[in-house]
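Left out: one protein chain. Kept in place: all the others.
On to chain A.
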């Protein structure tokens, strides 16, 4: 995926700027020569040839300075054009990414609505109807009614579990309560592959940062379980020691990634967008030796709280 920040290349206008500064230096030298000649003349009295020479020197100086001026102007104009184009590209990419974030939030809301409608809401409505049926049954056949009620209790449990799972998908309570490491540890425990989680210097960060890193790491973990051919394990590493940047990596030991870029699907595009929204970056590539490595970096303000037992 293209990074959203324009690359800083060698400025194409550098050559012209250099020419301008040469010309300016030459002009200054010629001017100095002219001044020296004039000074010499002032001491020596007027003689024709040196006066002509001084005049010529002044003219050359003026010409060189003029050229320098124009060259510098051209260089600046071209530099301006380049920066404008780069800014336009960056703005366009930012807009596209923002639109994708909005669209994916919208999709997410629709999914939640659908899950609620098809799940808990249906169950509760069904329960409402069946409770009334059971009520009528009590008079006619108390033991059947009792059996029905027990069944309905199980229905209530299922509705509760469904709601819990849905709420968890919206925002994992562990993430809010205990932070990234605990939330990832809990999710890793349910992964299809064994996961080794290693965290150092990870504190608490804003909910946006924590959820962006959490969902990206989770997507990377799911990808490893789903796509990494022949993988036996996944390693997740979190590193917040620098204090200004949180790094996370998810590495699997599957088959070596084919050369060239992965064709990003919705999952990877989502990761890019979520990270971009918090100023972070994502790199996906072959891990050393074999497998796939997903590297995440997010700039963080000073941690709210330091993990206990760690000096300073």
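The rule is simple: a residue touches a chain if its C-beta (ideal position, glycine included) is under 8 Å from a C-beta of that chain, and two chains touch if they have at least 3 such contacts; residues count from 1.
The working rule: contacts and distances are computed from a predicted model.
Peer 1: From the list "DNA-binding NarL/FixJ family response regulator", "FAD-dependent oxidoreductase", "Transport permease protein" or "Phenylalanine--tRNA ligase beta subunit", give the UniProt name belonging to the chain omitted from this structure.
Peer 2: This omitted chain is identified in its UniProt record as "DNA-binding NarL/FixJ family response regulator".
Peer 1: So which of A:80, A:122 or A:206 would be touching the chain we can't see?
Peer 2: Of the candidates A:80, A:122 or A:206, A:122 is in touch with the missing chain.
Peer 1: Looking at A:25, A:52, A:103 or A:133, which residue reaches the missing chain?
Peer 2: If we include the chain that is not displayed, A:133 is the one touching it.
Peer 1: On chain A, where is the contact patch with the chain that was removed from view?
Peer 2: So the residues of chain A touching the unseen chain are 117-118, 121-123, 125-126, 128-130, 132-133, 136-137.
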